[in-house]
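Just below is one structure, and these are the notes that go with it.
The complex appears here minus one protein chain, its other protein chains still in place.
To keep things simple, chains are lettered A, B and C as they appear, and every chain counts its residues starting from 1.
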Amino acid sequence: MAPVSSPAQPLPADARGSRRQIDRNSDLLPRGSSEPRPSEPAVLTPADRTTLYRFLVLMRTIEERGVTLYKQGQLPGSFYDGRGQEAISVGAAFALGPDDVISSPLIRDLGAHLVRGTDITEIFRQYLGRQNTLNQGREGNMHFGDHQKGVIAPVSMLPDMMVVALGLAMAFRMRGEQRVALSFFGEGATSPGAWHEAMNWAGLRREPVIYVCENNQLAYSTPSSRQFAVRPSERAKGYGVASELVDGNDVEAVHAAVHTARERALNGGGATLIEAETMRMNGHGSHDDASYVDPELRAYWEARDPLDRYAQVVAELGVDLDAIRTTVKAEVDAAAETALATPLPDPATAATGVFCEGEPVELGPGDAPWSRFAGRAGGPVQAGEANDQGGLRTEEATR
Amino acid sequence: MAPVSSPAQPLPADARGSRRQIDRNSDLLPRGSSEPRPSEPAVLTPADRTTLYRFLVLMRTIEERGVTLYKQGQLPGSFYDGRGQEAISVGAAFALGPDDVISSPLIRDLGAHLVRGTDITEIFRQYLGRQNTLNQGREGNMHFGDHQKGVIAPVSMLPDMMVVALGLAMAFRMRGEQRVALSFFGEGATSPGAWHEAMNWAGLRREPVIYVCENNQLAYSTPSSRQFAVRPSERAKGYGVASELVDGNDVEAVHAAVHTARERALNGGGATLIEAETMRMNGHGSHDDASYVDPELRAYWEARDPLDRYAQVVAELGVDLDAIRTTVKAEVDAAAETALATPLPDPATAATGVFCEGEPVELGPGDAPWSRFAGRAGGPVQAGEANDQGGLRTEEATR
Amino acid sequence: MTATTTMTYLQAITDGLGEAMRADDRVFLLGEDIGAFGGAFKATLGLYEEFGPDRVQDTPIAEAAIVGSSVGAALAGLRPVAEVQFADFVSCGFDQLVNVAGKMHYRTGLAVPMVLRLPSGGGFGGGPFHSQNPEAWFMHAPGLKVVAPSTPADAKGMLISAILDPNPVCFLEHKNLYRRIKGEVPTGLHTEPFTARVACEGAELTIVAYGQMVHTALAAAERFEPGQIEVLDLRSLVPLDEDAILDSVRKTSRVLVLDEANETCAAGAQVAALIADRAFSDLDAPVRRLATADVPLPFSPTLEEQILPTPDRVTEAVRELLAY
Partner (left out) sequence: MTATTTMTYLQAITDGLGEAMRADDRVFLLGEDIGAFGGAFKATLGLYEEFGPDRVQDTPIAEAAIVGSSVGAALAGLRPVAEVQFADFVSCGFDQLVNVAGKMHYRTGLAVPMVLRLPSGGGFGGGPFHSQNPEAWFMHAPGLKVVAPSTPADAKGMLISAILDPNPVCFLEHKNLYRRIKGEVPTGLHTEPFTARVACEGAELTIVAYGQMVHTALAAAERFEPGQIEVLDLRSLVPLDEDAILDSVRKTSRVLVLDEANETCAAGAQVAALIADRAFSDLDAPVRRLATADVPLPFSPTLEEQILPTPDRVTEAVRELLAY
């Protein structure tokens, strides 16, 4: 890093009238700050832990199946997965309440969709380009979001959805709602200008938004050393955005960081950037053999696999991990089979719906499986019974 | 500013393989770094000081005349000036060598054009929309640059020319040239995404570029407190870009900062951002009465007028300030008269030259009036005799 | 009978914003310097005082964030109306507009009810970066509506319609009409449909125009016999009122398509292509266009006048076509 000289001649404070005299920023102070709410710690019950593990396994199992489908030539286009990064999208989404909105999970973030309760048969259908309720076959792999679950589909342009999340957060603040918006992105996505505009605005206005940066060492073939000179969690300091660097392969660390960020946001403390350090263990997409990756580096992270690590924690609770894996595999197999039997979309629908003709649909609440949210605003969600559609009933796993 | 938490769980260094193992950044290390050159201090001779003062007066005098022309209805469009900020463009440009390139002076930066040797009659012609060699009447007030003097005309989109400066610097580095590119912009121009893309790239690649941010408290009506939560010279640390905060109303402080930045760049130390704190003393343009500005704030800065302050320094050298003012006024009057007698552009030229048909013209060397550059690469430029066309012969002023 | 007030085009916009905000508290404004200052053109004057800082928000200089945060707010159920200080700067938020806002409904089924106010156009010495007419870019981006009123009543009515519309609407307001054009404007929550309007009836030749060019066309039409020249004010570019265009051309059999925008791939190219296909057999003369040449709009008055379509040049083109 280049040397940073200290200010040569700091001016007296009263020379900066803009801060003192014509500041109207107080206009925009978050509503939340006027009624502070007690912060709660990120306590996870054994059932929560089992649920988290189950989501990790579910994500891994679905994506492994996706890779197989790709190799079998069943998938149009390429296949994109988050192998090695499962702890991030699962841990982050698990810390959200039902009315929070994710804008958006990106291609490494299947876990976020799963935690919110997205139907896994529909997920396979979108992989396969079949008729489905998530994107009607209009969008490519992983470009979907179940808006009935408070998830917005991403665009490809990085990291545009950070800005959309900002707007959602702004609306929540303006209406005095206790909700946050969360956006995922890779470390490569910190280079485009949209990142800066979102960070600057979020820090300035203290919007209730959480930015989760997955620093997985690579942006396609480009190492992070060719992306920036200063890591994102450091850079956040230049925006008045709180930041935290976490081990992205530790699902509870990610969960705790997002929980803390959410508490901060709801208490009027504004935006947070969480940099979760991890490693992309597969190619950029399944077409990419990632031969440019140093085998030693891969080995380092292989040894820190987030599923293996969390398996130890959950096994100590006396949970039958094999039972979870077996149930999940059966579910995934069934979903994939159903999806494979689903027809391609009806060509007659190809050009419909460019414009909205009626009333806009509203974003629905997502599942919020963490025990903390049981019986809360989200309705009848119970810890361990989070997901009716994805078949994520943890009692099966915990017996 | 929101609290910034310290990294929760910093990972071991060998987990960041991208920095260690697949780093190819060394490919792009600046050529300059291989042959270190001795740094020179920013020594100003009495003649240099007189020249600097003369440029300050020239800028003020031209712009006062411009405001008068605006009030007389002689100018198409509005008029934009840099009253109160003269020390920045004058001091910064004075630290540049002949082959350095400015991309670009903005609407507060007339002084940069003057130091580089731009003809002042042509400057009046462009104000008046008359036929002129700087922009052929195609561009509005202050949107010009004399490329024969190594100055590139700005676009309006803020701060796009920072990115162009980056490309110029990149070319200088690639060719192993001892040149820098310098870009001016206001504190408001730090919010658009282009600022970030330029800063990130400049810091990462250590390009020989100097970014001069004029923090003049306001962006049109918007105070800097509504523009960012962390000031630009602090934010620069998040990019690996060296930075300095200077008193923008002290011409020698600005000069020294740019000189240091230039030395750094030529020695392979990469980019620098200089935040020069100052105050816009007129409206955004002459159409704007700036009634939204706090009178006390204005008074604070009025008392620190850069011309008044430097007049004291130069008077102590025994220089006859009135003589300078009188000569400058005569020059400016003459230039304005000639410009007023110049016809509007020939309509037949309106649609020509959208495309380049022949060979691209090359950027020419600018005047480099600092005694340090006397007799150097720039040719016959002597301290105090910098500008043949603008009539800036300091010997007249110093007798 | 609706009550009306005489207003400038600019006052009609301010009035429209105020009415929409009074009628629906989900409507809010954001943009650079639009708060207490009232905006570069004073289009939001008085609204900060009436509605407060949350509903009239000053933003940093960040067009991508202005557009993108409007998308987010719209998805959350608000009705953002964003001002871009000059339409020229929309290119800095272009990606958010065409890729995020425009494609959202088709891709996800989520509506993006937002309005982007774009003070556009030239004719007053704005130079290359304060005179642009970017509407054809948006017409070529599926999912965006694009409207460009020419009168105070339409400015207000179409602005309110745009705010009520569940889709992203690019609202081109012509800077050179702001204070130059006055007219009767219905009071209250007046709406106007996104259709064309016959600005002046005629039987022998149709001039198709929108925005400032409607006034240029009307000035030229006055030099002919009453009833000779029809001026069709498109008002809306997406949706394009194809029936109105074809009906008029079928009636007159001669057509001149005007654009203030640069000629190549302008709105007028689409209109001319439409006529050449669907009204071919009704035409008695070539489909002629008059547009700004493919040149950045220059600053100096002599140059700008040379580039923009003027009543004189329109008159000449009409004469030629009538003589064909």
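One rule holds for everything that comes next: a contact is a pair of C-beta atoms (placed from the backbone, for glycine too) under 8 Å apart; a residue touches a chain by one contact, two chains touch by 3 or more.
Here the structure is a predicted model, which is why all the values come from computation and not from measurement.
**Q** Omitted chain: which shown chains does it touch?
**A** Over the full assembly, the chain not pictured touches A, B, C.
**Q** Could you tell which one of B:P46, B:G167, B:G285 or B:P347 touches the chain left off the display?
**A** Residue touching the absent chain, from the options given: B:G167.
**Q** Spell out the interface residues on chain A facing the chain that's missing from view.
**A** 76-77, 129-130, 135-140, 143, 155-158, 188-189, 191-194, 219-222, 226-228, 292, 344-351, 354
**Q** Counting contacts across the full complex, list the positions on chain C that touch the omitted chain.
**A** Here the touching residues of chain C are 88, 91-92, 94-95, 98-99, 102-103, 106-107, 128-129, 136-137, 139-143, 238, 240, 257, 261-262, 264-270, 272-273, 275-278, 280-281, 283, 285-289, 294-296.
**Q** Could I get the residues of chain B that touch the absent chain, sorted low to high?
**A** So the residues of chain B touching the missing chain come out as 24, 27-28, 101, 103, 135-136, 138-139, 143-145, 147, 152-153, 155-157, 160-161, 163-172, 174, 181, 193-194, 197-198, 200-201, 204, 353-363.
One rule holds for everything that comes next: only the chains that are shown with their structure count from here on.
**Q** How far is the middle of chain A from the middle of chain B, if each middle is the mean of its Cα atoms, in Å?
**A** Inter-chain centre distance comes to 43 Å.
**Q** In chain C, which residues are in touch with two or more of the other chains?
**A** Only 35-36, 58, 60, 62, 64 qualify.
**Q** Specify, in ascending order, the residues of chain A that touch 2 or more different other chains.
**A** 24, 193-194, 197, 200, 204
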